[in-house]
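To start, I am sharing the structure in question, which I have written as structure tokens.
The complex appears here without one of its protein chains, the remainder shown in place.
Going in written order, the chains are labelled A and B, and every chain counts its residues from 1.
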Amino acid sequence: MHTGVCYFPEHWPRERWADDIERMAEAGIEYVRMAEFAWNRMEPEPGEYDFEWLEAAVDLIGEHDMQAVLCTPTATPPKWLLDEYPEIRQEEPDGTPLEFGSRRHYCFNSAVYWRESRRIIENLADHFAGHEHVAGWQTDNEYGCHETVRCYCDDCASAFRTWLREYYDSIDDLNEAWGNAFWSQEYRSFSEVDLPGPTAANHHPSRLLDYNRFASDSVVEYNRLHVDLLREADDDWFVTHNFMGDFDPLDAFDVSEDLDFAAWDSYPTLHTQDAPDTPAPEEMGDDLQRAGDPDVTGMNHALYRGASDGPFWVMENQAGDIRAFPYSAEPDDGMIRLWTHQAAAHGADVVSYFRWRRCQFGQEQYWGALNNYDGAPDRGLEEATDTAAEFESLPDLDAPSGDVAILVDYDSLWATHAEAHSPDFDYWAHLRAYYRALRRRGVTVDLVSTSADLEAYAALVAPSLHLVDDDLADRLTAYVQDGGELLLTIRSAMKDEHDHLRDELAPGPLAEALGAHVAQHESLSPGVETQVSYDGESYAYQTWAEWLEPDDGTVIGRLESGPGTEEPAIVRNAVGDGHVEYVGVWPEADLADAISVGLLERADVPVSERLPGRVRLTERDGYTWVTNFGTDAVTVDAGSGTLVLGDETVSGRDLAVVDAPAHELEIDLET
Amino acid sequence: MHTGVCYFPEHWPRERWADDIERMAEAGIEYVRMAEFAWNRMEPEPGEYDFEWLEAAVDLIGEHDMQAVLCTPTATPPKWLLDEYPEIRQEEPDGTPLEFGSRRHYCFNSAVYWRESRRIIENLADHFAGHEHVAGWQTDNEYGCHETVRCYCDDCASAFRTWLREYYDSIDDLNEAWGNAFWSQEYRSFSEVDLPGPTAANHHPSRLLDYNRFASDSVVEYNRLHVDLLREADDDWFVTHNFMGDFDPLDAFDVSEDLDFAAWDSYPTLHTQDAPDTPAPEEMGDDLQRAGDPDVTGMNHALYRGASDGPFWVMENQAGDIRAFPYSAEPDDGMIRLWTHQAAAHGADVVSYFRWRRCQFGQEQYWGALNNYDGAPDRGLEEATDTAAEFESLPDLDAPSGDVAILVDYDSLWATHAEAHSPDFDYWAHLRAYYRALRRRGVTVDLVSTSADLEAYAALVAPSLHLVDDDLADRLTAYVQDGGELLLTIRSAMKDEHDHLRDELAPGPLAEALGAHVAQHESLSPGVETQVSYDGESYAYQTWAEWLEPDDGTVIGRLESGPGTEEPAIVRNAVGDGHVEYVGVWPEADLADAISVGLLERADVPVSERLPGRVRLTERDGYTWVTNFGTDAVTVDAGSGTLVLGDETVSGRDLAVVDAPAHELEIDLET
Partner (left out) sequence: MHTGVCYFPEHWPRERWADDIERMAEAGIEYVRMAEFAWNRMEPEPGEYDFEWLEAAVDLIGEHDMQAVLCTPTATPPKWLLDEYPEIRQEEPDGTPLEFGSRRHYCFNSAVYWRESRRIIENLADHFAGHEHVAGWQTDNEYGCHETVRCYCDDCASAFRTWLREYYDSIDDLNEAWGNAFWSQEYRSFSEVDLPGPTAANHHPSRLLDYNRFASDSVVEYNRLHVDLLREADDDWFVTHNFMGDFDPLDAFDVSEDLDFAAWDSYPTLHTQDAPDTPAPEEMGDDLQRAGDPDVTGMNHALYRGASDGPFWVMENQAGDIRAFPYSAEPDDGMIRLWTHQAAAHGADVVSYFRWRRCQFGQEQYWGALNNYDGAPDRGLEEATDTAAEFESLPDLDAPSGDVAILVDYDSLWATHAEAHSPDFDYWAHLRAYYRALRRRGVTVDLVSTSADLEAYAALVAPSLHLVDDDLADRLTAYVQDGGELLLTIRSAMKDEHDHLRDELAPGPLAEALGAHVAQHESLSPGVETQVSYDGESYAYQTWAEWLEPDDGTVIGRLESGPGTEEPAIVRNAVGDGHVEYVGVWPEADLADAISVGLLERADVPVSERLPGRVRLTERDGYTWVTNFGTDAVTVDAGSGTLVLGDETVSGRDLAVVDAPAHELEIDLET
């Protein structure tokens, strides 16, 4: 486990570089990411390349035995390129093109931009091929940031038609698959199909789904261009990309298939303010604003570990206060270290801070760094230095791998968000309701795609796994037959892969295994009574309720409010050696805990006591991190293990590491 | 009184039709509406018509002695038509055209679309002319839905100029009528007048008013094309249109003049969440969300009874949970039946459920139906079947007709909404303040246009009848002279027909009859004190206050808060055999009740006790429905009548019918 940093030599006079880089080495940093937005310094005039400055910076880095991570600079095509080829600009749904002056102003389907990207990448990669201090590459930067995955230009319209022609056998096949008999939406040929532009009412959800798949695939293809060109130049480099947390429009699993591993950019105070399942900033108070929510961040670590199928990187790790929205509070003392350890515990091999020094100009002046804008150490540098030393003291560890996985399915995300059916429904938030509950029981939770090897897990949670095709249904059924424990939740398996309701009620192809089906669903506003029983206890739920009708399945819980009172809401069925359980409500925390414990027990996964507040146990390769995101101290009983880092008492914002599995530890609030 | 259902044979395999239609007949259904969006099935290729499938469905319906209601399919022109004639698309104010992919993407003033509409309607009508099982037609579908009445295309610009040339004698006449001396807005010719596009500040209200009149008239003209073509083909058919509740941009009276009767689409849980005078969903709780507000729905029944000048239809009646915004709670048991009876009580001759079966694809998958998406009965089917049987048990009844009418004036609506002068002013909500009060006294209330026969009513309420021309003023004055009781409210008769303030203070041409005028008006935020006296008692009001100055009129109430304290706010005057009363505040419920009771007493209209909560009495042709939208049971003392349906105790969500007029009944909360 190592640390890195993001550095922009092009922002500073060359005479400062040596000093900066020397101080990075002193801080224990081993990787330096550079050049992600520097196209106009690499090619100041069309066709005139200049990599000398960058090589000089790489060489300086090498002098201190650090490694450079370079970037393809395509997120910011220079002005001369846009002026020469204005057709590369992304377009809004109403046809307004995105102008020069910020970033990500290009279309993923522009043939011209593919050609220009190829040109700069080839030249850049050729220049650094074989350089002993270039460890690898980041492609582009944060694909899709600022809502730029989905473009509505003519190039995209053509590409969408091509995509559809490949996906569907014929236009009749598409009409049938989408259900275009509805509202006279049938097409006579693929050439009649447009992008989903401005319409009077909402769009056809099946058309939107395919458009969203196409848009995500467009990024996959464009990223593959980068990967292929980089590998052609030098096969020893790694290639990664820095993703953006739980981000809707891009399928991180698909992109990652072409990468050596995935990376992501982690800003806990920003993501915690953004998350739909945290209180509004005005209500979250100091505590969350200054530390972030451990599960908002943790679930992203798990997601990109899943996308990596092993260790991942945090390419940008929050290094101080940042340009968070809406508010930018200073993190509490200790948080830079705690966030960095948390990432490592979840399987990050490198945690790279953003950035070395606050920038004196441009759009990110308010973004904190390890050093202040005068070049002197900022609040985080000492913590970063300490953390690097602590990483040194620990052995190299394999990535964590859990007994429990949550299935993440971007198709289901897009389908449910296109028809959220409630302002309070959010796919990630619903998923996190289960993630949170499992994590408060100390369990390692993998987030994996539906194409993952399901048999690797003792228990599977499929939250709002909305679209289930026959193949997936068969695999899930087989999984349970073979002894797996499957948990389905609201909206799971309601529709087929084209976002159609099936001829059978939900969970459609899994209804037989469940021994029950969903008779009704409803979305409920705050202020409406929402109570449900589970295993004889009464619990609160939120947002969504379904009324089930059992055949063979056993009713475990019933609605206790509304016209559905007494209707079954939670049903379980034994199938082969395993069980399917369906939870027809969005559980509040206590119910999510009860359901999770039941699941773990059936799956023979060891369960810890419910952890206090925001304390988390995170196990990696036999070592367990005790991270305390709260403010009250806890004590650690290390069981058979020993404390390899920290003390028996772990204060708020502090941590400890024990060389024992999580379930052996006992954590108590200090009395 | 009969029931119907909406059916989309084009969504289902033909082999299912017979079974579906047989089960409709079993449910007591007598009318089946079909084909409203099926243009591309009627004309799959330009000029190649196919009505065979539809005729087959009609024939199946006929086999069960039911009648079909067919639709002109113009709400969804197919893709090939838009591709051939992109100029038919509606345009947003900034010129963005509405694209294909939902519905209502056409302009009402497109000459090309008129020609194409004529072509499909003629062919369709000719095909079914004389068919014994086609009872009538619905033109298009929900004109103006998704804000599509007002278009900003070049065709509309020309049509607007033509409209203005017909309306005004000369451009000088228009300049004078609008008041274009203001801000240098005078035109030298009609050809200089544009549509109201994007401007720096707000638009001239008189120009907006005429634009809104023109836009509504454009729909009237387009609808008349449908009506004329249908009647040319077969004079025995009825022709109706399915309107959309209390909908702003379209004058329902004007459109209805060309129809045999009006129909509307009733979704109580949706409209109740939308209504500005109901609590926000988060605050309305279970009760309203699961039953709807009886007066939100009831006032729409009255509106379309008024537009029909007799019995009306509910063309789409909520059949279960729907795709309501923002939340979609399941209705309580009994509500499908209760809503259907409520419609009948208000004068609906046919109540037609939307829809037979949940659709498996497209934009309305979340819209409930009598049958679930697997084809099996959904929650509402049994209630619908019971209701049909109950309708059978009742005699055919004439439409209700009240002694009290509320004047509805779309010109006043458009004028007040263009200059609402408060975020809390809403024309329909203000009107409903009086409707609610009268209905809680068991009174039948008609909603009629200003051109109605006023003499038919003992009392008239003219809420915010903002624009009053000399002719209307004369008619209202004559009405009072002849013994009528006229109630004017805030903003009534403030302006002339061009949205001009007059040389005389409000109520302008009615000020003499009132014996008072309005000296000041103000809009008041929540949190400001709003208290007023009326007949010696003190009451709360909201949103708006006026300070009156009496001449001959008698002061009935005075402001009791703010700088207007002691200023007259409610004035009454005896004129001939009747009275004019002016209420210069927006009354809260208790004041609205007191005012209403006073009005009824002066008009010699029988008054019941104030009904408990959401219980309503609705009288139709000598029969009175007791509908209990609340949750507490009430007892019915039937007076001289007998219970022909239901029991003496009417539980929440239940009803009874008595063969006696409403004022004879006595309703009490069950003790």
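Basically, a residue touches a chain if its C-beta (ideal position, glycine included) is under 8 Å from a C-beta of that chain, and two chains touch if they have at least 3 such contacts.
As the structure is a computational prediction, the values presented were derived from the model and not from experiment.
Asker: Check the options A:18, A:284 or A:394 and report the residue that touches the missing chain.
Answerer: If we include the chain that is not displayed, A:284 is the one touching it.
Asker: For the chain not shown, which residue from A:186, A:258, A:321 or A:390 touches it across the whole complex?
Answerer: Answer from the full complex: A:321 touches the omitted chain.
Asker: Name, in rising order, the residues on subunit A that touch the hidden chain in the full complex.
Answerer: Listed in rising order, the touching residues are 8, 10-11, 37-41, 44-45, 73, 76-80, 83, 90, 92, 96-105, 145-148, 281-286, 289-290, 321, 323, 326-333, 358-366, 372-375, 379.
Asker: Contact with the hidden chain only, please: which subunit B residues?
Answerer: For subunit B, the residues touching the absent chain are 94-95, 178-188, 192, 194, 196-207, 419, 421-423, 498-505, 519-529, 547, 561-564.
Throughout what follows, only the chains that are shown with their structure count from here on.
Asker: For the two copies subunit A and subunit B, what is the rotation angle that overlays their Cα atoms, in steps of 5 degrees?
Answerer: 120
Asker: Quick one: report the Å distance separating subunit A from subunit B, using the average Cα coordinate of each chain.
Answerer: 48
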